[in-house]
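Single-structure report; data block below.
All protein chains but one are shown at their positions in the complex.
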Amino acid sequence: MAELFDQLRAMLDAQSTDIEHVIMHIQAFSIETPSWGYGNSGTRFHVFRWPGAARNLREKLADAAQVQHVTGCCPKVALHIPWDQVADWPEIKAYAEQLGLQLGAINPNLFQDNAYRSGSLCHFDQQVRNQAVEHVLSCVQIAQATGSDVISLWLADGTNYPGQDDLRKRRHRLLDSLQAIYAAFPETMRLLIEYKFFEPAFYSTDLPDWGTALLLAQKLGPQAEVLVDTGHHPQGTNIAQIVAQLLDEKRLGGFHFNDRKYADDDLIAGSLNPFELFCIFNEIIGAQHEDNTNGGRITYMIDQSHNIEPKIEAMIQSVMHIQTAYAKALLVDRIALHGAQESGDVLGAYRVLQAAYETDVRSLLAEVRMRQGRAPDPITAFRTSGYAERVASERITDEITSGYLGM
Amino acid sequence: MAELFDQLRAMLDAQSTDIEHVIMHIQAFSIETPSWGYGNSGTRFHVFRWPGAARNLREKLADAAQVQHVTGCCPKVALHIPWDQVADWPEIKAYAEQLGLQLGAINPNLFQDNAYRSGSLCHFDQQVRNQAVEHVLSCVQIAQATGSDVISLWLADGTNYPGQDDLRKRRHRLLDSLQAIYAAFPETMRLLIEYKFFEPAFYSTDLPDWGTALLLAQKLGPQAEVLVDTGHHPQGTNIAQIVAQLLDEKRLGGFHFNDRKYADDDLIAGSLNPFELFCIFNEIIGAQHEDNTNGGRITYMIDQSHNIEPKIEAMIQSVMHIQTAYAKALLVDRIALHGAQESGDVLGAYRVLQAAYETDVRSLLAEVRMRQGRAPDPITAFRTSGYAERVASERITDEITSGYLGM
Amino acid sequence: MAELFDQLRAMLDAQSTDIEHVIMHIQAFSIETPSWGYGNSGTRFHVFRWPGAARNLREKLADAAQVQHVTGCCPKVALHIPWDQVADWPEIKAYAEQLGLQLGAINPNLFQDNAYRSGSLCHFDQQVRNQAVEHVLSCVQIAQATGSDVISLWLADGTNYPGQDDLRKRRHRLLDSLQAIYAAFPETMRLLIEYKFFEPAFYSTDLPDWGTALLLAQKLGPQAEVLVDTGHHPQGTNIAQIVAQLLDEKRLGGFHFNDRKYADDDLIAGSLNPFELFCIFNEIIGAQHEDNTNGGRITYMIDQSHNIEPKIEAMIQSVMHIQTAYAKALLVDRIALHGAQESGDVLGAYRVLQAAYETDVRSLLAEVRMRQGRAPDPITAFRTSGYAERVASERITDEITSGYLGM
Partner (left out) sequence: MAELFDQLRAMLDAQSTDIEHVIMHIQAFSIETPSWGYGNSGTRFHVFRWPGAARNLREKLADAAQVQHVTGCCPKVALHIPWDQVADWPEIKAYAEQLGLQLGAINPNLFQDNAYRSGSLCHFDQQVRNQAVEHVLSCVQIAQATGSDVISLWLADGTNYPGQDDLRKRRHRLLDSLQAIYAAFPETMRLLIEYKFFEPAFYSTDLPDWGTALLLAQKLGPQAEVLVDTGHHPQGTNIAQIVAQLLDEKRLGGFHFNDRKYADDDLIAGSLNPFELFCIFNEIIGAQHEDNTNGGRITYMIDQSHNIEPKIEAMIQSVMHIQTAYAKALLVDRIALHGAQESGDVLGAYRVLQAAYETDVRSLLAEVRMRQGRAPDPITAFRTSGYAERVASERITDEITSGYLGM
């Protein structure tokens, strides 16, 4: 490993890239993990319970602390309300801090109430819209209690059939509801608006694409930004280009990372097309070189609900993939890239990216971890810790109290 | 309506199509409805319970009898085991007959048991495969008890990540399991093998396409055929062509009708692309003209689990759409079509289809219903029957005991 | 036919829709046909020449006059420069008027010059951008000479490989170029910005989606609007919803109609999913009811290049499909629709659309034509006119001078 790292240093020297600069960036890069990724969840077909899966927020935090322990880049945990609702937020905040964690983005739930059959923030009935707005506002309050500065808004709203609702009216109602929410935002908090092209059974989703989300954010104000979930696009979409556009509009609020083969979006980030993930980071780092990354306000989050995988391992693996893509994007020789681009050297420019991508950065990431006193390989570290076996024996109630349970 | 029907008769006379012949075909055309379409079901996000949704098989049959009552073309109900498991099959068969119904295809469930985490008929563990085989064999016995002659086999099997399992071994295991099942088939029963291109969270599904299903059917023997679920294809697929190929191979066993916009397949059949449904029937009726429809053994079934729609109305609407597509396909002037095709008249041939498709067949279907003593419009008939209101007041327990519940 | 029309009148009376009002709208509805649809064109594989296909602008106009003659709703012809470049624009304008035609949208060509290898308006080289800007400005001058008030801008610009160019810089250059163009626009002219999700061989297209196009239009000013080409979307896209959003933003400038199965967009509009076309018009007519259609400034155009079909017939067929979808959308019972929507009657609302869609409007369109002194069926009228045979014998040079010729 050490020798591989030295090789890498030499390679970077050759392209005038300071490896210590790269390491500094990697150290500063952090990824928020989702509380719901630690509990049991499933498809509409079945929930395969994982032995020892977290049953409540404290257990989720304990698991997240393990991820942070072995990776060193996951100090924050995103919450989902009401799945993670607790009576005493200061207490849970203190517990998190004790584990070395902070509470991250608050995710309202606007889909698991019978009132939402025809939508939530877009519902034709003002009363239902009010209920939804109230719920988001209560999340804003929770965020204040937990020290979170992000509300991640995802809607499962839409229509199942043509004609079911007036698409322009839904748009107006959505804007109205968001304006009511935005008005209550403290200045330090951001509203991240997530879009999704499809949803099971839907004919239209109310936030199908980045254009829709961006227009809303612009109408709301500077604290509203767009959240890119990598799994929420039509097949064949150039996500890196969407990222570039949002960076350019200074409205890229953050990411929900995950991957998918076709229709869903809960597979481990970067597990099916790691090069695409690299291209996304390449846009961000390219923009950073020009101080154009929305003031560093991009929040990197994972949004995955693992079905058959061990929950904690899947999260660690996801984090490693994201780190890998990020690290490789840092290795891109931007001077060479720029030169090739401006001279119309199509393949030469591509090869600059490809050279960075082909580089094995495992020794680099191991070095970063070892400098922090961590084991070089997070998965091995976790597997040998005995934690998984311990919680499997301790957490024996098989009650499921939250998550994607279809109930 | 009567005048519209007379117009239609005149139009058909002009193309030498006997409207009585068309009516005879429509009368002979029947669609099996699924028991699971009458109960509550949902996505992984939520189950929106419908007031009065059927809670058990008897109630599902009672609801199905309503559909048969107003449409006259749905005498059979497909069952899902164990969701519809009962202690006394002869009793339920008698109950169905009393309602004017027969029990149709038996659908085994190979996805809601914890043993199936890594698959069922394809699992690497022989014991799990045995369990799955045993379950299907028990369904064969149920079919014998209920007088059903079809087992519809759908697998939620696959892998979530590259490398998770050996794709060729899974194929071998699947064939082995199916051979064990097929060996127990009485001569009068058919095994319909369903394929699906994608499944939430999957990297590979074990039966992704018609080619995979057909190869298996061929290896098994003449009682194995392919089941086409209209919602189970990649975007942009020409399903009518797949139907044509299966007809040509004499292995088109049946359909699961439904529609979808992108990723799921539980919307009302023909609600988003009714022309595609018409093109599918056009292939079948074209083949019937040459006695090439697999000996009439095509079983037409609906496979839908409605999320926010009234269950019975959604089923009636689906049946009407399928009837409409079928009726329009019967109107195609096959002599003109053949002539245009053989002379390379690209648009002339297309226009023959289009002329049939543009025809309003509501009066024709109303005539068929009225000749059977039914109301001309099934939806109005059902809405005015008071049945929905009655069961909504009677079926008050909100317990959900089966279906896509995510648990 | 007359009886069918009377039936239709009675049906509309029942829903308080005045058929004369519907007819008035249909009479006011016009569709622009593209000059390039009358000449030979093809794929990169081959150009199948059609006997008698138009060889120059005068012949294209003569053919377009035939389409106008039999349909009565196609008084305008869109031009493509330089394919349709002529020395004397006043003369060609007079010729068009003599044929009962006007010259419509001017379409610049930014893809058939060797300079455009790395793009045109987005090229990294200022000189190439200048060349492209100059070309569009010359089209503005042509528009002034021809009395056209629309420039339709479509870019074949993009990158073929990741890294090939800086995606944000391309965006800046595009805006700069468009601003230079927009500055020269007379007040009565509109710039319609077309987007396309994919292009053969491209990794990114510079205008991939409606969001990109709309943002540019907003930055430019009120005379810039978005052009929706129905074939330019990812599979599974809800185009009707995009239309609704653009209507709501008052930036829906117009349409390029066509259809496609998967990858291209030159099939006859409405030939593969006529219901989708109907849903698009349903949004427009719904908005018209609220005076929200961008001041009536929606320009309806066909953009098709037929490969194996007779050019003129294919155009007539396309026009008829668009008229059909438009007419059906006019039949929607908007009061009933609104009522169902506001009461959450999912299927009831859908059925309002479906009832309009299922209606056979051929008699209605025939009535409209007959009131104008035209034959009821445009295809029959054209086929019996002998025009096709005449031009096939007259236009014998097989030289191809313009179009998608791959050279």
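Letters A, B and C mark the chains in the order given here, with residues in each chain numbered from 1 onward.
Just so we're on the same page, a contact is a pair of C-beta atoms (placed from the backbone, for glycine too) under 8 Å apart; a residue touches a chain by one contact, two chains touch by 3 or more.
This one's a predicted model, so the numbers in the text were calculated from it and none came from an experiment.
The chain omitted from view is touched by exactly one of A:D209, A:D265, A:E313 or A:D333, namely A:E313.
Interface note for the absent chain: among B:L4, B:V77, B:V352 or B:A366, the touching residue is B:V352.
One of C:D266, C:E283 or C:D303 touches the chain omitted from the figure, and that residue is C:D266. Across the entire complex, the residue among B:N130, B:Q341 or B:S393 in touch with the chain not shown is B:Q341.
Across A:E20, A:D88, A:D360 or A:E389, the residue that sits in touch with the chain not pictured is A:D360. By the touch definition given at the top, chain C reaches the unshown chain through residues 41-49, 111-114, 116-118, 156, 160-162, 197-204, 234-235, 260-264, 266-268, 271-272, 307-309, 400, 404-407. Those residues of chain B that touch the chain absent from the view are 117-118, 124-125, 160-168, 171-172, 197-198, 203-204, 208-212, 214-215, 234-238, 240-241, 244-245, 247-249, 275, 279, 282-283, 286-287, 292, 337-338, 340-342, 344, 346-347, 349-350, 352-354. Hidden from this view is one chain, which touches chain A at 3-4, 7, 235-236, 238, 261-263, 271-276, 308-310, 313-314, 317, 324, 346-347, 350-351, 354, 357-360, 362, 379.
In this section, only the chains that are shown with their structure count from here on.
Between chain B and chain C, the centres computed from C-alpha atoms are 38 Å apart.
Across the assembly, chain B contributes 235, 261-263, 271-272, 308-309 as residues in contact with two or more other chains.
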